[in-house]
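Below is a slice of the complex: some chains, not all, each in place.
Going by the order they are written in, the chains are A, B and C; count residues from 1 in each one.
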Amino acid sequence: MPDATKHILLMDGPDSKGLIYHVTGVLYRHNLNIIHNDEYVSPSGHFFMRTEFEGTFESDALLTELNSTLPNAEGITFRLNPKRKKNIVVMVTKEHHCLGELLIRYAFDELDADILAVVSNYNVLQPLVSKFGIPFHYVSHEGRSREEHEEAILRTLAIYEPEYLVLAKYMRVLTPDFVNNFPNRIVNIHHSFLPAFVGANPYRQAYERGVKIIGATAHFVNNDLDEGPIIAQNVQEVDHRHTAADMATKGKDVEKIVLSQALKLVFSDRVFISGNRAIVL
Amino acid sequence: MPDATKHILLMDGPDSKGLIYHVTGVLYRHNLNIIHNDEYVSPSGHFFMRTEFEGTFESDALLTELNSTLPNAEGITFRLNPKRKKNIVVMVTKEHHCLGELLIRYAFDELDADILAVVSNYNVLQPLVSKFGIPFHYVSHEGRSREEHEEAILRTLAIYEPEYLVLAKYMRVLTPDFVNNFPNRIVNIHHSFLPAFVGANPYRQAYERGVKIIGATAHFVNNDLDEGPIIAQNVQEVDHRHTAADMATKGKDVEKIVLSQALKLVFSDRVFISGNRAIVL
Amino acid sequence: MPDATKHILLMDGPDSKGLIYHVTGVLYRHNLNIIHNDEYVSPSGHFFMRTEFEGTFESDALLTELNSTLPNAEGITFRLNPKRKKNIVVMVTKEHHCLGELLIRYAFDELDADILAVVSNYNVLQPLVSKFGIPFHYVSHEGRSREEHEEAILRTLAIYEPEYLVLAKYMRVLTPDFVNNFPNRIVNIHHSFLPAFVGANPYRQAYERGVKIIGATAHFVNNDLDEGPIIAQNVQEVDHRHTAADMATKGKDVEKIVLSQALKLVFSDRVFISGNRAIVL
């Protein structure tokens, strides 16, 4: 079945001579037009390429030819995605600033994603979500073990089968078991300039250390809450007059913008994961 | 005569299908290894590509094959540069901050260029230049018409045949006749965030307008002093407590860093010029 | 009638010896506690002071004593404001990003202001506003002269008697007659780093000039749309790959944050206006 829209080809694997030549040759012979092409070779010799192209083709045939065209295709991975919106679920606790940002963007079709539902361990953000006509699932952790709580969340998520989970200030640590359900598919916003101030109360820590700049970090969640490949970071100046609360207020503006910018990169298939690093092409 | 080091291939022209494929194919058949490859297609359909590669080859043969390999080579330009330091002359007036920055970098081999000489219409910076053992040419404009002054400068420059002229706070306007001697080869640092505050005394203008951010702009000089493609810009926050003099002091830090960063881009053959825009690959 | 909460004393006038001493003396004798005190003396010798204090006092008596305590009070102005939320009306055209930001902040009591109503010359943002239960007034300019349109807006505003008008991407030029109704009480967000790119389509202008940084400016409106004292500015990096549309998208994030930050300063009585400059204490 031929596709007619824009597509994105993601390729990565061990670097060798002629990779760009061979891959662009396949597209050329299929009469496909490259709109953007970006490559990166890591210092350890791993090759990454993102090719955005347009034209009509048959997916399976194209992938087969890509795999067979390389003199040495061992370890090379190809992924071929239509350029389209992703399906996501947003998880929150009590803070509204990141969620509000995502809802406004979604309402005006600026998110490159459809928000299928919002899941929270508190119900305080239900009124905000309901303004936008999106399902809100209140899954309290009260009286449940961590495992029971995560099971309940997973049952809710199973309804929606999201491609990505966005932790928009979800303030509970997720277990590795939970995270393993969504490998490289959970994006978190952390309220510090990681790796500074890992853990709880980063603005309190920042105040006590007397820093002159605060920041926020959007990253994939793999093992624990503050690790995982960093997608985007940004910062804002503060001074000694800022209390920890002032820093938190100012930091929220950074958090929501950084999260939105990271999601834009992820949802447009620009982010490769390589060990603990994110390659953004 | 074969070359043995790293090289940079610059290509630009009308976009068409297969450009990347055909060019990388030539390099592949010559057994040359691509280290970095960056392309850009402008909204108007102009294709730019910078390919950094290594290996041994014969320049003329490679260029001939590149030109003949394209189905439609009309309007396509290839340039093939060895990766090496550029020869430059720096022009200054009285301010030392940009010149000092360049001299320190040059003294420690961080400039990607050799400073052949410094030319100035005043002699106040001669002591600084002499510390670094570089020829200093004092070419006063006193008692000379603009044309006579520029003629005198051109005679001095003819000794050195620089590839680039760097205007490191050279505060006189150059005539089109002078500029035409160095097409796309003069880099200027302007002490404002262009196009804000074109012309004289930009910090005074910035103070009077009450701006909250000041900046600096490194750009090619083509027609007049404050126009030409922008290579790099940066900014710094100010507030109402900054006098025009304070802004100038703070701005100098931005100016010298922006100029250095722009020169790094230019000297590594990363900058294409397209009309009044600089494409930095 | 005694007040019991926090207050802000704003003072400005010609500088002379002892101003701080005399004013803080009055507060000391009234047993009022200074929380923050900020002063600024301009290069031309104008003194500005903002004193935030707490305690119980009688306003008229305090102001009388302040005026009589200075050896030379000529030209000195005192303003005494309780620390409280301002009443505002927001004016918009079709773009939602700044309005959405203000609505979310207002919904969670983070705006330091009450949004009494939203007025627009189009009705496209009515659905967004209605989510938040705020009156929306659609005052079309179709079939009306500029004066008739502004008259209609003024009639609507008369219902609410706002202390401040916020132009959150209101894209029509206001006449001096209109502006004179709200001296120093209209805040506009301009989608460029003023004074660069005054006028229409600043992102198109920025693209064509090939700038490497774009910005936004929040300012008071006095005479025409792009002049007036600048309250806050911020910027974001771009490169040649950004089309004018990409710059606009990226710029919107800057615009909404800059507008919010400027409003926070204005609504907390931190901004003095001095000619065409804003003094932010």
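As a working rule, a contact is a pair of C-beta atoms (placed from the backbone, for glycine too) under 8 Å apart; a residue touches a chain by one contact, two chains touch by 3 or more.
Computed from a predicted model, the values in this text were never measured in an experiment.
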Report task. Tell me, please, the full copy count of this complex, given that what is shown in place amounts to 3 chains. Result -> 4
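Heads up, the rule we're going with is that only the chains that are shown with their structure count from here on.
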Requested in this report: Since chain A and chain B are copies that touch, just let me know if over half of their interface numbering is common to both, same, or not, different.
Outcome: same
Report summary line: Cα centroid separation, chain B vs chain C, in Å, comes to 41
Query raised in the report: In angstrom, rounded to a whole number, how far apart do the mean CA points of chain A and chain B lie?
Result: 37
Query raised in the report: Hey, what residues on chain C touch two or more of the other chains?
Result: none
Query - In the complex, chain A residues that touch chain B - result: 17-18, 20-21, 24-25, 27-28, 31, 33-39, 41, 237
**Report entry** chain B - residues contacting chain C, complex
**Finding:** 40, 43, 193-197, 208-213, 215, 229-235, 239-241, 243, 276-280
Report summary line: chain A contacts chain C in the complex at 96-97, 100-101, 104, 107-108, 110, 128, 131-132, 249, 253, 257, 260-261
